[in-house]
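With one protein chain withheld, the remaining protein chains of the complex are depicted in position.
Right, chain A next:
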Amino acid sequence: MYDSGKDKQHFFQLLARYNEGEASPEEAAFVEQYLEVLDYRDRNVLKDFDQQKAGIAANIQDQLLQSIRQEPVVRPLFPIRRWAVAAAAVLLLLTGGYYLLRQSPAPAPPQLAKHTDILPGKTGAILTLADGSDIVLDSSQHGLIAMQGTTAIQLRNGEISYKERNGNHSKHTGPVAYNTITTARGRQYQLILPDGTRVWLNAASSLTYPTAFTEKERTVKVTGEAYFDVAANASQPFKVIINDVTSIHVLGTAFNINAYKDEATINTTLITGAVRVSHQETSQLLKPGQEAQIGQQIRLIKEADVNSAVAWKEGIFAFNNADLQTVMRQLARWYDIEVSYEGKIPTATFTGEIDKTLTLSQVLQGLSATSINYKIEGKKLIIIQH
């Protein structure tokens, strides 16, 4: 079968470019042709439409009236499984006085912001090999990119993975090499470790790991933010060392670590399984749905906001009563901007979701509809409070 992974990426990027008004004439022709052909996908979809028509119209109209009368609408945050569907929606609610609700931006003239706008981050990272050499990982490469001893590093659909290539043996021989993946601001990356563990690395983060797990424990080091989906292996526990001082012991589980230096605490949020978080002399066992906030001590949050913690991995910023600075720290890392404040820092709090594929100006349009004023100077975003 034809391997169309890269073409798929290209296809969706092309659709997005078309919507942004940045497609070339050839690309636009393709998208428009595709939209025509889409009509053939399911001839039965409107089979009983004529009988149901009146009911459908009444139903949508009722919903619409409800929606417009209920302004301001506070939509519940989507549960995780719906996020893929909701990714196009932008929703930022400012509680206390102001609110804002934006669906995907209207088909406004897209060229308007073209030159001055700051684009969202994308997939990409730098791989540092054991000998210190760097390889830039972007979506353009494919196949074998390097050998580390008998371990082959492969890139497929923009995702890196490790495979033993030791003749007929799948066991690693020779010394173990350490690799580091680093994401800059405005980049994120996803990889598969030699044991099958999946790691999503958020912007401005790093992960150091051996190219083969030969020790009693599978140990990796992380800075910044990462989501782990650890491959179960009871005889070889998984261990994450955070910022060189905190560690997490894992058996087989999925969890998020947010350890940015500019955040007040290191937050470990457990999705499934069980982990033990150790910091200095103390340690804390986490159950699914719980979060450990590690400052001087470990603070246990029994009912954590799991959705907001892992939203970044699903292509969304999600906030739940977050203050402006918390929102801005996330925007700064993804849009690679510097945020500063002129005057008092506004005290508003935000609840809602923002699609990470939006440009900065699209996100900020939302803010300007509230009492937040700002200006942009190059890569600097200045929040102004009069």
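Everything below uses one rule, namely that contacts are C-beta pairs under 8 Å (C-beta built on N, C-alpha and C of every residue); 3 or more make two chains touch, one makes a residue touch a chain; residues count from 1.
Basically, contacts and distances are computed from a predicted model.
Only one of "Sigma-70 family RNA polymerase sigma factor", "Fe-S oxidoreductase", "Peptide/nickel transport system permease protein" or "Acyl-CoA reductase-like NAD-dependent aldehyde dehydrogenase" fits the UniProt record of the hidden chain, and that name is "Sigma-70 family RNA polymerase sigma factor". The omitted chain makes contact with just one of the residues A:Lys53, A:Lys216, A:Arg299 or A:Lys375: A:Lys53. Hidden from this view is one chain, which touches chain A at 1-2, 4, 6-8, 10-12, 14-16, 18-19, 24, 26-27, 29-31, 33-42, 45-46, 49, 53, 56-57, 59-61, 63-65, 67-68, 71, 84-89, 101, 103-104, 106-107.
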